[in-house]
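Right after this comes subunit A.
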Amino acid sequence: MQTEAYMNLFLGLAFAPLLGGIINRIKAAFAGRTGQPLLQQYYDMYKNIRKGAVYSRTTSWLFRAGPIVGLASVLIALALVPVNGSTAPLAFTGDLILFAYALGLMRFFTVLAALDTGSSFEGMGASREVFFSALAEPALLLGLATVARRAGTLSLSELLAATSVTSPELVLVLAALGIVFLCENARIPFDDPNTHLELTMIHEVMVLDHSGPDFAFIQYGAALKVWVLGSVIVGLILPVAGGKFLLLNSAALLGCMFMLAVIVGIIESTMARLRLLRVPQLLVAAGALSLFAFILSMR
Partner candidate 1 sequence: MGSVLETTMMLLILSDMALLGLSRLRTCIAVASFQGMLLGVFTLLAHEQALTPRIFLIAAVSFILKGFVFPQLLRRSIREASAQNEMDPYVGYSMSVMAGMAMFGAALWLGEQLPLTLAAGMHLVIPAALTTVLTGLFLIIARKNALSQCLGFIILENGIYAIGIVSVVEISVLVEIGILLDAAVAVVVMGVAIFHINRQFDHLDTDQLDSLKG
Partner candidate 2 sequence: MLLLLLALGIIVISGCGALTVCTRPRLSSCIGAGGTVLGCAVGMIPALEVLLQGTIQSLRCAWSMPCGSFFIELDPLSAFFLLPVFLLSALAAVYGGQYLMKYKDTKRLGVAWFFYTLLVASMAMVCLARNAVLFLIAWEIMALASFFLVAFENEKAEVRRASWIYMVATHLGTACLLPMFLIFGAHAGSLDFDRFAHSLPQPLASICFILALIGFGTKAGIIPFHVWLPEAHPAAPSHVSALMSGIMIKTGIYGIVRMLAFLGMPALWWGWLVLAIGIISGVLGVLFALAQHDLKGLLAYHSVENIGIIMMGLGVGLIGWSAGVPSVAILGMAGGLLHVVNHAMFKGLLFLGAGSVFQAAHTREIDHLGGLIKKMPYTGACFLIGAVAISGLPPLNGFLSEFLIYLGSLRGAISMGADVAVPLIGAVAGLALIGGLAAACFTKAFGIVFLGEPRSQAAANAHESRPLMVAPMLLLAAGCLVAGFLGMYIVPAMSEVVSGILGFDAGHELKIAGGYLGSVTIASIALLLVVACLTLLRRFLLSGKEVGSGATWDCGYAAPSSRMQYSASSFAQPITDLFKIVLRTEKHLQLSEQYFPAAGAFKTHTQDAGFEKIYRPLFEGAKCLFARCAVLQHGSMHLYVLYIVITLLGLLVWLVR
Partner candidate 3 sequence: MYYESALWLSLLIPFVLGFACNILPSARTALGAMCCCVFGTAIAGCIAIVAVFQHGTIFIASNWLFLDGLSAYHYGILLVVFCLSSVYAWAYFGEELRKGHFTRKQARLFAGLWCEACAAMTLVLFSNNLGIMWVGIEATTLITAFLICIHVSRQSMEAMWKYIVICSVGMAFAFMGTLLIAVSAKALELGPHDSLLWTVLYDNAGRLDPKLIKAAFIFLLVGYGTKAGLAPMHNWLPDAHMQAPSPVSAIFSGFLLSTAMYCIMRYMPVIEGATGSIGWCQRLMTGFGLFSIAVAAVFIVSQKNLKRFLAYSSIEHIGIISLGLGLGGLGVFAALFHTLNHSLCKTLSFFAAGRMGQILGTYDIRDMKGALRRSPVWGTGLFLSILALIGAAPFSLFMSEFLILKAAIDKQAFVIAFVFLLGLGIVFICALGYILPLSWGGPPLKKAAPAHLFQYESFLVYIPLTALLILGLWMPAPLQAVLQKAAEIIGGAAAYAPAIGLMP
């Protein structure tokens, strides 16, 4: 039972950085390049861990606290999401609220750490980050609520176990959550992770001044965030194979996560980054989608 509960935790901790590698490979393939090795993110983090750190004279202890709190809260969020069909270690009724707010805590401290540097670029990034996430949050919660209405439960674990793609509103919810997923993880079309113009970046620009282990934590946290939100979406799609086929479920989850990464990669390589003015519209649209889904679910 224990292993089952902690399975997703293990998978996430182990494979989260891999997703980034996969995405980059896909993009490279589309661009006709070889691309960086799949394990590139692991290498980067390892390198950063071994390095020392440089802190700006402007910063205070919050700058140091930012990455740690961020990583910790995304871990908590991860501990709320089970492998499909099992129960997460911290699962309880209403944990989807905690799930959303744990991500909120992560954001809060990342933003504060960015503001702590006093750099106008990082302030800009922080401003956009809070703006977009404020719009993304209702979409996320409404979507989860819709699913919850289908499943008749408020616990993520039971909720993921109970659902699979069976009804149109669930498709709408998936679309909405997909948008939220891209936005929260600062992917195209919301943000271009490997642009090199500070003015246009959102997430990357907030962490410009972090270095060494702090930066490693941030990278790891970002990768885990992808995994967490991803595994929720995947959990909604995946049919349940009952508690005892744990390995099967896990394998399925893993596979789907990789598929998700591939899809993200395809999106990133085929779409352009949206103008900042357009972003709110897309997010509001996501919210509208999930609200529509909820109304459908009241039939």
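Quick note on selection: all candidates are chains of the complex that A comes from, given by their letters.
The rule is short, and it goes like this: a residue touches a chain if its C-beta (ideal position, glycine included) is under 8 Å from a C-beta of that chain, and two chains touch if they have at least 3 such contacts; residues count from 1.
Model, not experiment: these values are computed from the prediction.
Trainee: Every candidate listed belongs to the same complex as subunit A; state which one touches it: 1, 2 or 3.
Mentor: Here subunit A touches candidate 2.
Trainee: Which stretch or stretches of subunit A touch candidate 2 in the complex?
Mentor: Of all residues in subunit A, those touching candidate 2 are 49, 51-60, 62, 64, 68-69, 71-73, 75-76, 79-80, 90-95, 97-98, 100-102, 104-105, 107-108, 111-112, 115-124, 126-128, 130-131, 133-138, 140-142, 145, 148-149, 152-154, 198, 208-209, 212-214, 217, 276, 280, 287, 291, 294-295, 298.
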